[in-house]
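Heads up: the structure comes next, in structure tokens.
This view holds just a subset of the chains, kept in their places.
To keep things simple, chains are lettered A and B as they appear, and every chain counts its residues starting from 1.
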Amino acid sequence: MSVIYFLDLLGTIVFAISGTMSAANKKLDLFGAYFTGFITAIGGGTLRDVILGNFPVGWISDINYMIVISLGVIICFLFKQYIRKLKRTLFLFDTIGIGVFTIIGIEKSLALGIHPFLSIIMGLFSAVMGGVIRDMLCNDIPLIFRKEIYATACLVGGALFIFLDFLSIPSSLNQFLTISCIIAFRILCIRFKISLPVLKY
Amino acid sequence: MSVIYFLDLLGTIVFAISGTMSAANKKLDLFGAYFTGFITAIGGGTLRDVILGNFPVGWISDINYMIVISLGVIICFLFKQYIRKLKRTLFLFDTIGIGVFTIIGIEKSLALGIHPFLSIIMGLFSAVMGGVIRDMLCNDIPLIFRKEIYATACLVGGALFIFLDFLSIPSSLNQFLTISCIIAFRILCIRFKISLPVLKY
């Protein structure tokens, strides 16, 4: 099992947990919570594969994704009180997940001959669209449009990845550097309360 | 015309009616009501075909779906007062529709070599995603996440279908038993007020 595949499954389970916990805030039932966790985990990758015409989409041909998602939802139900106290650990895993999904999206797109700039967009989609669909399902304005800096972290990390790839840096080193950059960028933005300007009239 | 194709069209018209009536509660105009009925009827099957990479999606290559949807919307407009009194009949047809859509989703997935467990998910998607998209359009939290037991009925019916298929029960008998199971399960849940536990903190 390659490192990136392992990290992909890790990202999937963390996204499933974040989706399930967001469903809990809406007092959804067991099915609603499972479904929301599931959509959060696979939404971004599914949309990416559909736009790229990459069929069948990833999770439908590999049962492991479904297994880790189910595991994530079960963990949420059994240890919900405990998970809430793990905010920092979850935040770190979540940021790793975002980094991994960004890289996978970019690599898949570049392999299909997509323009590097559009590949970064596909990396972004892989990382954030699961959360966007989760927020649409739960009837919220997507979180990434308002508070979090993490979409910007994906774009910065994605640009770095493309740049290092252009310099022919070995793929696994590039992956490591990109994920580190995304984590560092996100932590620094939160530490120093950096946020994007708001457009208004 | 095969029985399952007839039931598919029946499910489509019932879903179109339920979508149109839900639009009426939001005071949408004629177009909005038609559109909502249309999306409710074809949303689940479209999403299933897109995830499976099954192109072109069903309704775009068979005009009959569009015809029955238009029929459903017209019926709603002409007989709206009368339809509201038919709650029980509509409920029965709706449950038949859910059963049929579940079976079609599972059969299409199995035929493409999808894992049985994931085929049940695809059956579920076929049956419920039209309603989920309808609720997202109408700016509601999806109904299936809160009240109805019918997603669970799809999963139970789907599991039965896979099990009987594994036992090599003839396809049409299996279809009949699965739909009966889904109808019975749903009615029993409502009769005895069975619902899923809610996840909250």
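General remarks:
We take it that a contact is a pair of C-beta atoms (placed from the backbone, for glycine too) under 8 Å apart; a residue touches a chain by one contact, two chains touch by 3 or more.
Everything numeric here is computed off the predicted structure, so don't read it as measured data.
Here 2 of the identical protein chains are placed; the entire complex in the file holds 3 of them.
Here is the rule we use: only the chains that are shown with their structure count from here on.
The touching residues of chain A, when paired with chain B in their complex, are 20, 23-33, 35-36, 46, 50, 55-57, 59-61, 63, 66, 76-77, 80-81, 84, 136-139. Across the complex, chain A is touched by residues 50-53, 112, 114-115, 117-118, 121-122, 132, 136, 139-142, 144-146, 151-152, 195-201 of chain B.
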